[in-house]
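Only one protein chain is missing from this complex, and each of the others stays in its spot.
In order of appearance the chains are A and B, and numbering begins at 1 in each one.
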Amino acid sequence: MSLSVDIEKTYGTFHLKAAFTVTDGVTGILGASGSGKSLTLKCIAGIERPDRGRIVLDGVTLFDSEAHIDLPPQKRRVGYLFQSYALFPNMTVKQNVLCGLHAVKDKAEKAHIYGETVRMLGLERLEAHMPHQLSGGEQQRVALARILVNRPKLLLLDEPFSALDPSLRVRLCVEMREILKGYGGPSVLVTHDRDEAYMLCSEIATADAGRISAPRDTESLFARPKTAAEAALVGIKTVLPATFADSAHISVPALRVTLETIGPVHEDLCAVGIRADGFAETADGFSATVADVLPTPDGRLVLLRPCGGEGLLYWDAPAPWTLPVGGTVTLGVRPSAVLPLYQDD
Amino acid sequence: MKRIVALLLVLLLAVPMTAACGSKNAEEITLTVFAAASMTETLNEIKTMYETAHPNVKIVYNFDSSGTLKDQIEKGAECDLFISAGQKQMNQLDITASKEVNPDGLDFVLDGTRVNLLENRVTLCVAEGNDAGIDSFDTLARKLKEGGVLLAMGNSDVPVGQYTQKIFQYYGLDEDALRKSGVLTYGSNVKEVTTQVKEGVVNCGVIYCTDAFSAGLTITDYATKEMCGQVIYPAAVMKESKHPDEAKAFLDYLFADEAMAVFMKVGFAPVQ
Partner (left out) sequence: MDWFPLWNSLRIAAIGSVIVFFLGILAAYYIARLPRVLKGVLDVVLTLPLVLPPTVVGYCLLLIFGPKHPVGAFLSTIGIRFVMTWYGGVLAATVVAFPLMYRTARGAFESFDETLAYSAKTLGLSNTFIFWRIRMPYCRQGILAGIVLAFARALGEYGATSMLIGYTPGRTATISTTVYQLWRTDDDAGALFWVLINLAISAIVLLAVNLLERRNGWRKRV
């Protein structure tokens, strides 16, 4: 089963352009707030209407601006898990979930699907509760149950963990993996958290100021982000303008050095990303002054300003750290931590 | 931009308010005349004539049922001259009247200014195209007993309503019984009754002949003296008036030939 999306929508100065295809498995859309990820989901679900384009799910055209097709959400068979879960506050958990089964006429079948899903999501104790009596995690499970009994062809998850305690996230991610496996159909998960994306998604599309890229394999995206936007999303904090030196070297004007990297480097290089754990003190390298030292639970993040030019370097420095702010240090970079970055097309 | 437009609209509303509080000429005095609703058209015409002849006098009218006007005077409304459509309301304000007709002992009438100004006649008018075959007071009395018609009359606080009640008594009709059978509908003043007849929302109404003339209604029948007595309109200057002389002057003018001509044109008659 596959979903193909090719849409554009303009909202004042914001311009959304998304073109990608999704097959079975969990595809993520990773992007900062306001980058257009939720808007894309809403267009797929039929809650928002794109200005032009086509959306086709499992051979059924959900939207086609040329052919004037725009199926109402009721007919799209797309399940949508909202950030706020959207449980109906005037109904019990059981009534909420049964809403998802409204189309099933056979009572036995209805009871069977309901029972199965309630068991799968561990909702037995909660059936008579009202939504406001549930914790965030419980509400999410109820919302999922309601969607899953509805047997959607596609599952859309809008920042499913952003409203929940960070300490529970790992456990919830694990549970979600099981649920999504049990669901078996294609899902699109939208988030700004790279850890969630990495844990749950086999492919990830990046969202940057309204442009949604084609999905890439998760591991390769994180290992080798190709653009400055991708680098920022996967957690590379140090990004500097750079030019092509040769197929294994990148010239970085701000550092006044040429960095070695694992090739091949292409000529249309425009920037370089450096992993925070890639710096080390050396005798000959480039010098930088310490701008700030940020303590973190696992160590410290040192912000440095290169002596040769503009920019900030972020270094996951090891203990012990003795240099004060203002002190100078000479640094080198490990080639495997140097990432060539190209223009977004 | 929106705020400017909104502000302009509010200011626009303020203009009529300021215009209304116009400057007062030092010489100019305002006479407030409370008069029965049935005198509306005639008194308005006379006002134009009087103000032209006396530019320093401005006349302001309050037309309503005499009962309402008497209430307002009693409660302290500013009034220089009161013209009632019946003796009852004037009696209630006149200390020289007997205790029977002035039970509260009210003293609003300025001594020596009370006169009988006009005589009117009570008439029956039917609605055009909806008259239920009523062609006289006799027929009306019969149809009221039978039911199925709707008669508009003034309520018991309105002089013309009181006259209608007298007509009921003359024909031996029980007003309560008529009320119960739903053939009566009450107006708060004679203009209301006239409008209902004119608009055809009732079959017929009992009003003064002057109202019928003014509204262009055809009079179907006149009430006789036996049915409801004489309809006399008394007038008097009020004790609380701040301009008693000017009020008296205006009252005198009402007896003048040119004013009487206006009254007689619509069916009033000077009191014999």
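Just so it is clear, contacts are C-beta pairs under 8 Å (C-beta built on N, C-alpha and C of every residue); 3 or more make two chains touch, one makes a residue touch a chain.
Treat the numbers as computed from the prediction; the structure is a model and nothing was measured.
K.L.:
Taking the entire complex into account, which one of A:Q139, A:S187, A:T238 or A:T261 touches the absent chain?
P.N.:
Hidden-chain contact among the options goes to A:Q139.
K.L.:
For the chain that's not shown, point to the residue among A:T13, A:S33 or A:N90 touching it.
P.N.:
Final answer for the missing-chain contact: A:N90.
K.L.:
With respect to the chain omitted from the figure, which of A:G36, A:P131 or A:P225 is a touching residue?
P.N.:
A:P131
K.L.:
Write the list of subunit A residues that the hidden chain touches.
P.N.:
42, 45-47, 72-80, 82, 84-90, 99-100, 102-103, 130-132, 134, 139, 143, 146-147, 150, 152
K.L.:
Could you please point out the subunit B residues that touch the chain left off the display?
P.N.:
Considering the whole complex, subunit B reaches the absent chain at 67-68, 130, 150, 152, 155-157, 179-182, 184-188, 192, 196, 199-202.
In this text, only the chains that are shown with their structure count from here on.
K.L.:
Distance between subunit A and subunit B based on Cα centroids, please, to the nearest Å.
P.N.:
The answer is 84 Å.
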